[in-house]
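A protein chain is absent from this complex, but the other protein chains hold their places.
Up next, subunit A:
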């Protein structure tokens, strides 16, 4: 079967629902993500953003719904019903996940080079010199001095750790990146630098990404489109500028106005 990227969404989500013992985590979420597109997910704390991201990335088993990913080999496949080995294979090849807390996404007892090299080795790289050269290159791309390649992340600042986590995730050229509050927990000045870097990488690599954040400045800079969540549901969706400049839903208006007051 011929695949037509222009007509096949990279990710097609339908009716995705995850509850925690009767309480709604996220409910009835549907959207398409197109190749090269960055989708922002915003909403206050507890609105279900992390639950949605976890259910999309296969970290949480949803109660209902489909997460159909356009795989390289076989075209669109529902990742909810595929076998765990297949899903884990996706997770270390075509997908990447950047955690809010770099400690959750890094191996703290492994050097920076080993952290970046792990995904390469996971997909079969067996030439030390090449792995190291690639790791060196990627440290440079995320603005970490390559001389620090043998240092462990413990010795790094929070911003460096987050940049290392990004390098570790992007090194295998994933087609879809999930990010949960990638700038959360960082100082404002550090956030700005990280955002700049992320924007450059997203543009250069033509990445498709889903970025969860409570920070509207982040989506303003990174996201093409936006979903606004409240109490586990999407209350408004559209092009980022439209939603932020002309919010229709009362909750979105509140979100936007509260950021203007900051």
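Note that a contact is a pair of C-beta atoms (placed from the backbone, for glycine too) under 8 Å apart; a residue touches a chain by one contact, two chains touch by 3 or more; residues count from 1.
Rule of thumb we're sticking to: contacts and distances are computed from a predicted model.
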Choices "Pyruvate dehydrogenase E1 component beta subunit", "Ring-1,2-phenylacetyl-CoA epoxidase subunit PaaA", "ABC transporter permease" or "Alpha-D-ribose 1-methylphosphonate 5-phosphate C-P lyase" - which one is the UniProt name of the chain not shown: "Alpha-D-ribose 1-methylphosphonate 5-phosphate C-P lyase"
Contacting the left-out chain in the complete assembly, out of A:14, A:77 or A:132: A:132
Contact residue for the chain not shown (choose from A:40, A:114, A:232 or A:247): A:114
Subunit A residues touching the omitted chain (full complex): 84-85, 88, 92, 107, 109-111, 113-114, 117-119, 121-123, 126-129, 131-132, 149-150
